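Heads up: the structure comes next, in structure tokens.
With one protein chain withheld, the remaining protein chains of the complex are depicted in position.
Showing chain A:
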Amino acid sequence: MISVKNLKKTFGELEVLRDINVEIKEKEVVVVIGPSGSGKSTFIRCLNRIEDITDGHVYIEGTDISNKKVNINKVRTDVGMVFQQFNLFPHKTVLENIMLSPMVVRKWKKKDAEEKALALLRKVGLEDKAGVYPESLSGGQKQRVAIARALCMEPKVMLFDEPTSALDPEMVGEVLEVMKQLAQEGMTMIVVTHEMGFAREVGDRVLFMDGGYIVEEAKPDDIFSNPKEERTKAFLSKVL
């Protein structure tokens, strides 16, 4: 469903992604780990072209989004994204945040969008917050709304860039719980995270990135208990 071939990304002189190759199958949950500055965010942001692709190819369900002629807005409707900083729209209520894109992009009727949005809020346990503005929510609640907002577009794949890193420790669990449920329902997910417990429990595969490369990839149990590469060992010995 996603295929990345020889992906390169530079910021001016700085080579952030050097040669990334990876295939992601439907319903797979892929967890990306690695030290700070290794290019994890840049990688995941290239998958919906929020970051311009310098070289190489990224195929989303067969569509090569590195091709400038591709209608990227159309592709993005199928690729949900959740950010570390939530990025909820502060001038809209929780419900409006979720309904906005289905209405203006997918042209849903207001009633349908509202119905779907409320169902999603129920799913993430926040139906009572429909009418409030994001400001009055806790970090964990904001992130759950952000997940609901992305889901309302009915995406085929969800990208998460450190969804719990900006949260107080006591709120990490509620967000991971929602993500776990999503994985169980068969959503294809790519998750950048430092939550090794989540990686082990929910991940089908772990990619370890360092210096702009995917240095090692394996099943969670294998990579955590028996890493092959020296750099993976060094990194895991610090975080585990």
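By our rule, contacts are C-beta pairs under 8 Å (C-beta built on N, C-alpha and C of every residue); 3 or more make two chains touch, one makes a residue touch a chain; residues count from 1.
In this text, contacts and distances are computed from a predicted model.
Asker: Looking at UniProt, which of "Sulfur oxidation c-type cytochrome SoxX", "FAD-dependent oxidoreductase", "Sarcosine oxidase subunit delta" or "Polar amino acid transport system permease protein" names the chain that isn't shown?
Answerer: "Polar amino acid transport system permease protein"
Asker: For the chain left out of this view, which of A:6, A:21, A:67 or A:85 touches it?
Answerer: A:85
Asker: Of A:9, A:40, A:76 or A:116, which sits in contact with the chain we cannot see?
Answerer: If we include the chain that is not displayed, A:76 is the one touching it.
Asker: Please identify, in ascending order, the residues of chain A that touch the omitted chain?
Answerer: 48, 50, 73-74, 76-77, 79-81, 83, 85, 87-91, 100-101, 104-106, 133-136, 146, 149-150, 153
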